[in-house]
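Encoded as structure tokens, here's the structure I'll be asking about.
Apart from one protein chain that is not included, each protein chain of the complex appears where it belongs.
So, chain A:
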Amino acid sequence: MTTAVERPTLKAKERPGDRIFSTSTIVSGSLILAILAAVAVFLLVQSLPAFVADPEKFKGDATNFWQYVGPLAFGTLWSAFLALLMAVPIAIGIALFISHYAPRKLAQGLGYLIDLLAAVPSVVFGLWGIGVLAPLVQPFYTNLVEWFGWFPLFAGPVSGTGRTTLTVAIVLAVMVLPIITALSREIFLQTPVLYEEASLALGATRWEMITMAVLPFGRAGIISASMLGLGRALGETMAVAMVLSPSRDVIFQLLTSQNPTTIAANIALNFPEANGVGVNILLATGLILFVITLVVNMIARVIINRRKAFSGAN
């Protein structure tokens, strides 16, 4: 029989600095979870009455909550998607120019300018959308409908004011451009010189070097940056609310005067005069926006993780 040997417990000396630091990180880490949970619980509890609300409580011709929120969710995703479609290529182009093409002094100035653009309040963008952009693009829309009206997205009749989904998408694109650009630039600057030199030594031109080394290395970062931009576009309220006169239908056409509004803009426009279960309905649409954002971010995570072995992180 063997007697159990008492294992000496070896414990590192606890220093106050370590303890303070670890406690503070745990607290801040938990805090973010707690806040998220609190928001989710609040939205869930508040939206429950909306799911069983009387048909006449819904604005428009919706008879239940899902019919009400469907077109709004569509409008939110559609305008945000169009905005990203325009903003991401331009943002990557600007970021590449700043990180790999521009002379150093110009690059710094441009970097500041981009960050400044991010600081412009969205109300200003909204005003710019109504006052400047919409009248400016209206004649262009007229031509687009005339020449490319056969293409479903550009079908007429054209809006007389220029305040259409496409205008909103352009405004949103300008708004999300700075954040995507700033993050992409940081990521491109972090491409290890090692890999840039490897491709140059193989006889790559600068553009080939970018496609071989810089872009693949920054892939995960570009996706993350785009998701942050998408988050802003999905939740954007003022610019959309100001530019669009809302309708609650699923409409793909970009240039007509009938345009689907977004969840956030709809809440902003209807909240002041909402009462009783109307408030719950609006909060429930907020819950849907919350879920949409969550799902979109999860999809981005999955895309990033799928080729983890090739990410260069190992």
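Quick note on the criterion: a contact is a pair of C-beta atoms (placed from the backbone, for glycine too) under 8 Å apart; a residue touches a chain by one contact, two chains touch by 3 or more; residues count from 1.
By our rule, contacts and distances are computed from a predicted model.
Novice: So which of "Serine/threonine protein kinase", "Phosphate ABC transporter ATP-binding protein", "Succinate dehydrogenase subunit C" or "SufE family protein" is the UniProt name of the chain that got left out?
Specialist: In UniProt, the chain that is not shown appears as "Phosphate ABC transporter ATP-binding protein".
Novice: Out of A:D18, A:D115 or A:E197, point to the residue that touches the absent chain in the complete complex.
Specialist: Touching the chain that is not displayed is residue A:E197.
Novice: Looking at A:T205, A:S245 or A:N305, which makes contact with the chain not pictured?
Specialist: Touching the chain that is not displayed is residue A:T205.
Novice: Which listed residue (A:F125, A:Y141, A:F154 or A:F217) would be found touching the missing chain in the intact complex?
Specialist: Considering the complete complex, A:F217 is the one touching the chain left out.
Novice: In the complete complex, the non-displayed chain touches which residues of chain A?
Specialist: Touching the chain left out of view, chain A contributes residues 104, 192, 194-205, 208, 212-213, 216-217, 219, 309-314.
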